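Left out: one protein chain. Kept in place: all the others.
Now for chain A:
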Amino acid sequence: MELQLSMVDGSVCMKDSAKSEISSERTLYPYVTGTSIIGMKYKDGVILASDTAGSYGSTLRYKSVERIKQVGDHTLIGASGEISDFQEIMRYLDELILYDKMWDDGNSLGPKEVHNYLNRIMYNRRNKFNPLWNSLVLGGVKKGQKYLGTVNMIGTHYEDDHLATGFGNHLARPILRSEWREDLTFEEAVKLIEKCLLVLLYRDRSSINKFQIAKITDEGTTIFPPYALKTFWGFSHFQNPSKGAAGTW
């Protein structure tokens, strides 16, 4: 903690500068957030999926937020949490990739390297009590090697064959644990992901019916345009929901 001495009218008063600095520089809570990201490896590469919602608290304020972006030639990143912090992360990563490209030495950063770099950023920010309020999924393929990892605002990071953030951890991962296989084709993988996305749509109140799927293989990256899933609300329990309920008057 720094103490500053300032001379005011000739008299000396001690100012606790540290307190006033920290309170204006810390991230305290997120404002515009994205919900779950789902990622999984499949036969030819890695798939990431998310919806395109940006919630402002409980309001579904922005409905066309791209939460999955490409980073260099070999990596896809998907973010949940504070959208502005994701934009900042993209700035860091784009700069990293630019400098890597300018070397022009035949080498390029793969998903493992990008993940490690990102992990350093996230962990160091957390140690300064000023986190980037995100949970991120990084997927990519380099020289035939598939990679899927996650990192979050406290710096926890790990890799797996299938990952999710936020609500996806509780709703999507169990489905993936029982139904994921190493040799899924792209179509099978999309069906499995859509199954998870549908559950999230029904049960996660911050999700909307507008999804984006992105895939990355050794050939390249494709981020598909957003589309909607078919939902069914005709359950008998939803007919006439207030029948038999005690009224207010």
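FYI, a contact is a pair of C-beta atoms (placed from the backbone, for glycine too) under 8 Å apart; a residue touches a chain by one contact, two chains touch by 3 or more; residues count from 1.
Heads up, the rule we're going with is that contacts and distances are computed from a predicted model.
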Protein name (UniProt record) of the chain left out of view, among "Proteasome subunit alpha type", "DNA polymerase delta subunit 2", "Transport inhibitor response 1-like protein" or "Glucosamine-6-phosphate isomerase": "Proteasome subunit alpha type"
Residue in contact with the excluded chain [from A:R26, A:K101, A:K128 or A:K191]: A:K101
Residues of chain A in contact with the chain not shown: 91, 95, 98-99, 101-102, 104
